[in-house]
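Here is chain A:
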Amino acid sequence: MTVDTLMNWFAKLGDFPELAFILAVLICAVPVFLFIAVYALVAIYGELKISSFMQDKVGPMGQGVGLHAGKWGLLQPVADALKLILKEDIIPTSADKKLFILAPFIVFIGAFIAFAALPFNQNIIIADMNIGIFYILAVSSLGVIGLIMAGWSSNNKWSLYGAMRSAAQIVSYEIPAALSIIAVIMLTGTLSMQGIIQHQSGFVWGILPNWIIFQNPFTFLAFFIFFISGVAECNRTPFDIPEAESELVAGAFTEYSGMRYAFFFLSEYANMFIVSGIAVTAFLGGWQSPISGILNSPAWGLWWFMSKAMFLIFAMIWFRWTFPRLRVDQLMNVCWKGFTPIAMVNIFGVGIWHLMLG
Partner candidate 1 sequence: MKKYFANIWGTITTLKTGMGITWRHMMNIKKDNVTLQYPEERWPRPERDIGFEHEKYNVIRSRLHVDIDDCIGCLKCERACPVDCIKIDTIKAPTRGEDIPDIRHTGVTENGTNKALVVSRFTIDMSECCYCNLCVYPCPEECIYMVGGPNSPKHPIDYEFSEFNRKDLIYEFSKPLTSEQKSELMNPKPDAKA
Partner candidate 2 sequence: MTSTEIKETLDRQFPGSVIENIDLAENQLELKPDQWLEIATFLKNEPGLSFDQLECVTGIDTGEEGPLQSRYNFHSMEHRHKIEVVISLDRNNPKVASIEQVWRVGDWFERETYDMFGIIYEGHRDLRRILCPEDWEGWPLRKDYEPQETYHGIVVPKIKEEEWE
């Protein structure tokens, strides 16, 4: 389902390369958008239920007759989405209207276009670029511009605080994340997402799958650095200081309501999926099955990829409902004094281990 396939197909129909390109991209974009929407509903439902179970309650439930959220509250996220769509769209009078309106879409676009390079299985990847992982890292930091726009244009002090904090945080945590990805690139020798996954077939030490996380102890560490930095990039607890509802009310989103707020929400969940997707691709073998060779058809590939990604998303939810929040300077300390040096040393570790024993 790559763009290239579609363009080749269009090329057979006639000679209109520009139009073919636009058509191909549009045809790919619609399912991705639908996927994000459906996945967000599932993730929100999962978050509601998992958090409730962790807190000894049952979460959304529907019972008896009348208007309610369906069996086990299954319709709760749908109701939430409907509510957000139907809500009045409030733009504060003192806000900078153009930026205010634009901001949620920029944040969402940052998350949205990153999906183009995620390999769901052997075939489903919108564009298998030769710089795939680089591309994702680059575009996923686009969202920070939107956040700053949102915070600044709201003309609200809390929003400003939230925007400044999130800008500092996201930019900082890009570094350890990228450094730990470099270790992976060193091992695989390619930037292409599919290339990285293909590198991970077979077994290591006889029993474990040949995923990069298991290939040497330093990559094991690199996985955790990447994942935790990823959590920080998604602004999730314990790194949710940009939203920090007990301090900043709702951070950069304080003034947003209705559909615009829904877009921020959507992009938060989309970002979670992207971080999990990269982590799965780069460290956990992507669509490769745990036992190499069997259950490796494209359908199973999709299943493996999704289940691994969902597990990581579950871990993020688990973090959120267990940990307190860090303070902003501690957050920076963890990044610059903890993760960045370790990730730096880690690159050498990976290289040396690979040269000696690989």
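Keep in mind that, in the parts below, a contact is a pair of C-beta atoms (placed from the backbone, for glycine too) under 8 Å apart; a residue touches a chain by one contact, two chains touch by 3 or more; residues count from 1.
A word on the picks: all candidates are chains of the complex that A comes from, given by their letters.
Remember, it's a predicted structure, so these values are computed and weren't measured experimentally.
**Student:** So which of these touches chain A in the complex, 1 or 2?
**Tutor:** Looking at which candidate touches chain A, I get 1.
**Student:** Help me check something: in the complex, which residues belonging to chain A touch candidate 1?
**Tutor:** 50, 53-58, 61, 63-64, 318-319, 321-323, 338
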